[in-house]
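Removed: one protein chain of the complex. Kept in place: all other protein chains.
In order of appearance the chains are A, B and C, and numbering begins at 1 in each one.
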C-alpha cells in the first residue's frame, strides 16, 4: 500500500500517521519526492481501511499494491477450485458445464417438460426462478415455495441438480433443504447481510456480478461468503450496464481470463441476461467457451412467446441443443468437453 | 405503448397479439408502415409486461409512451407531497432541510456530541449508520442495535429526529420502534423483498438511488413501497458510477428538476457520498439548493481523521455551519429557507 | 417514426405538426391515447431531423422505428459485403483475416523484422502507426511520413498489405498513395470532416468504434463514408469505456452478431487495445473468432519491453503464432479458415 502525503505536513502529523501503521504490525518506508512524500506500507494491508487513511487531510492519495481479498486470491491458492454441485464438478480443466432452464418456474408440468429437454440436449443442471427480482411491483413475482417444489419434482424426474435465486436471508432454510446451487442475483451482489448468512451454510453459491460492479467488488463479495466459512463459490458474469442500447447489457467476456488470473474460483457466463436477445445467445456462448469459461447458464423455454418473464432471451430446446453441440466442438479444441 | 411488428408476420400471429392486448382491456390501433407495422396500445399499460411482449419473435420492439409508475407519478398527483418526519416537513416550496451526522455511529458520546454540533449549526435531523454496507468483510460493519440506541440517546438530548440505514427486513421492528426516517441505501435500492416489507409500515423511507440505476428504476422502487401502502417516500441522489476517477461517483444534479417534473415526491441530495471528498461538499451543496433540491444529507464528524468510516468525505462542524449559512442565503434567493 | 404529443395541444399546433411531415412526403397516422396522442409517421424517415421535431413544446417524445442509416443497413443489402484490401478479401463466410504489427513504427528494420514474423505466423496484413493519437503532448507522436515509408518497405519485402491510422484530412494524398487500408481511430470516429473526405476516395477504410459510442452512432459514421461514395468500409471494435479498472476498456463482443444483423459490412476485433494487456489477448481473440468475427487486428512486437508505445498489450511473435494456430482450429469448427 502506497500513501501519498502532501509536502509541508507537520512533523508530528507525519509521525502520527507512521505510528498508526506500525501499531497494526506494518512496516513503513518513506520516500521524499519532489511535490509529495510517499510511504510504502509493507505487510498484510487487508487490515487497513483505506477510507480511514484518506480522511487525514495531509494524505493526498492511497494506492493498494496487494489485492484487498485473501480467500479468493489465486496468489494464496494457486490451483483451480473445483466446486461440487450434487455430483457435478464445476471448474478445473476438463468439463464445461451447461445449465439450462426457464427464467421463471410457471408450473410443475412446464418445468418438468423443460427439464427433460435440457437433459436430452446435454445440459447438466436445471435453472428456474421461483423468487423473481422484478423492476415493477406490477410484474409477476414468482411462484415462491411452490416453484421450488416444482423444481424438486423436475429433479426427481430427470436427476438434474437444480439452481434457483434466493432474494432474502429468511428463505435460507428452504433453499438449503431443496436447492443444489443457490444463486445470488446481480441486484443482491452487495446485499451484505445475505452474503454473510450464505457464508454460514455449506451449499454451493452462484454469485452473479452486479450490473455496475467492478471485478474487484465482485471478488470482495465472494470474500464475504468465503470468509464466513463457505468456500463453495462459483462466479457468474451476466453483463454490465453501459450506454449501449442495442443490447440489454454489455457482456464482459474479458472477466474470464482475468478471474483465472486473480482467483481460483470457477467462472461461468450467462449470455441470456447479458444480451436480452435469444438471437445473440449462441454466438456469445461459443465465444465464452473459447475464452475459457467453466460453464454457461442459458435460458431455455419450450414456448418463449408465452413465457411469464424474459421470453425474448430464451432459446427453444432445439436451438439449445444445437448450441451445445457446437459448443462441444469448441470445448474439445481447447482440450475440454461439455 | 407502441409495438413494432415485423412485416410479413402471419395474419394469425398478428391476431393473437392484438387479442392478447384486447383481453387486458386495452385498445389496439394499427399503422401499416414501410418496413414495419405498428400497434398503438391505448389504456392503462402499466399492466403489460414488456418482456412478455418482446418474447414474440414477430415483435421487433416495444416502446412505452406512458410511464410504468402510477403512485409516484405527478401526472396523477399534481401537488407536491410533503413528508412528515417526526414533525419536520420534507418537500413543498418553503423549507430546505439539512440532515447532518457521521457516516457511522462510533459510540454514545461521539454521536451525542456531533448531534449537538449539527443542531447548533442549523441542521434539523441527525444521520448515523449503525448497520454499515461495507465492500470488504474485514472493514468495520457498524455497532448494530447498540448504535441505534446511541442515536436514540442523541435524539433525547437534542430533539433532532434520527435517520439510519436498514440493511435487511428482519430489523424492521427495531427501526420502526427507534428510527424516525428509515434509509434504504444505494446497494439495496433493488432489494425488492426489503422494499415490499417497508411498504407495509408507515414510517417515512429515505430511498437512495442505486449507483447505476436509472431514474425510472428508482421511481419504480419507490412505487414498490407506495403500492404496498406506505406513501411516505423521500428520494435521495448520492452519485452514480461513471468512468471518472477524480470523484468517487458523479453527482447527477439534473435529477432535481426531473424528479420535480415526473413525480410529486421530495428529492434530497447527498453530496458527501457522491464526491467522496469533503472539499467538494460545500460547492455541491450550494448547487443542489440552487437547483431546487428539498434537502441535503451531509456527513459531519468532529474528528474526521479518526472516523471509523468515510472520514475523507466528512465536514468538520464549523465547515458544516458555514455551508448552512451560505446555503440559507441561496435558499432565500429562490424563495425558500433552511 | 412515432411522435408522442401532449394531450391538450391546440388544434392548430397539431395541424402544423402533421402538415410538416406531409410536406416531406410522409404519411401521418393518428392514435388518440389516454394521456398522450401519438402520430405514426410512415415513409422514408431518414429525412426527418429528430432534434427539430423535439423542439416543439407540444411534443413529448420521438421514437425511431426504422434505423436512421440506409447504405450500411442489411435490410436493403441482404448479402455480406466483401471488401478487397490489395487482394485480401475481408468479410464473407470463408476466411477470418488476421492483421498483426506494432502499435508504432519505430524504424525500417523494426517494422520489416516484425512484418516477416507476422507473415510467418500466418498474418495476412501488417499494421503499424506512423501518426499516433497520444493523450499526452509529451509522449511519442509517431514517425509520420518516415514511418509510412518504412511500412512501404516492409510491404515490399513481405508482400503484406499495410494498415495505418490517419489523423487528419490533409494527409489523405499520402495515405491514398502508400497505404492499403486506412484506419480511422476511435478518437476520430466522429471527426465528421475526416469522414467526409474519406467518402470521396476509394481506398478501403477501417473504422474503429469510439470509446463511448453506441453501435448506432458507429453505423452512422460508416454511413458518412458510404454516402460520400466510398462503400469500402470495415468496422472494428476496440473496447468501450466503462467503470471497470482491471482492463483498459471493456471489449464488447456482442457487436459481432449485432453488426451481422443490422449491417452487411465486415466486422473485425482489436483485442489488444480493448484489454491493454497481452495476457488477455489470446483468449479474447479465440472468443472473437468463435463469435463469428471476420478478422482480428492484434499488436505484435518483437521486443515489447522496448516498444515506444503500448508494449504492454503486444504479443511476442511466437505467442502470435500460437494464437493463430489455435484460432484456425476454432475457425474451422465454425466452417471458416484463417
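Convention: a residue touches a chain if its C-beta (ideal position, glycine included) is under 8 Å from a C-beta of that chain, and two chains touch if they have at least 3 such contacts.
Predicted, not measured: the structure shown is a model, and the values here were computed from it.
> Looking beyond the chains shown, say which of C:82, C:152, C:169 or C:329 touches the absent one.
Considering all chains, including the one not shown, the answer is C:169.
> Looking beyond the chains shown, say which of B:265, B:289 or B:338 touches the absent one.
Result: among the candidates, B:289 touches the missing chain.
> Which of B:251, B:296 or B:324 touches the chain that is not shown?
Hidden-chain contact among the options goes to B:251.
> Touching residues of chain B against the unshown chain: what are they?
212, 214-216, 240, 242-247, 250-254, 256-258, 261-262, 274-275, 279-280, 283-284, 286-292, 326, 329-330, 333-334
> Using the document's contact rule, name the residues of chain A that touch the chain not shown here.
Residues touching the hidden chain, for chain A, are 2, 4, 29, 31-36, 38, 40, 42-44, 60-61, 63, 65-66, 75, 212, 241-243.
> Kindly note down the residues of chain C that lie in touch with the hidden chain.
Touching the chain left out of view, chain C contributes residues 46-47, 49, 51-52, 54-57, 68, 131, 133-141, 167-170, 187-188, 190-194, 196, 211-212, 217, 220, 223-224, 227-228, 241, 304-312, 314.
Keep in mind that, in the parts below, only the chains that are shown with their structure count from here on.
> Taking the mean of all protein CA atoms as the centre, name the chain whose own CA mean is closest to it.
Smallest centre-to-centre distance to the global C-alpha mean: chain A.
> Roughly how many whole angstrom separate the Cα centroids of chain A and chain C?
Computed value for the inter-centroid distance: 31 Å.
> Show the residues in chain B shared as contacts by 2 or more other chains, in ascending order.
212, 241 - these are the residues of chain B that touch more than one other chain.
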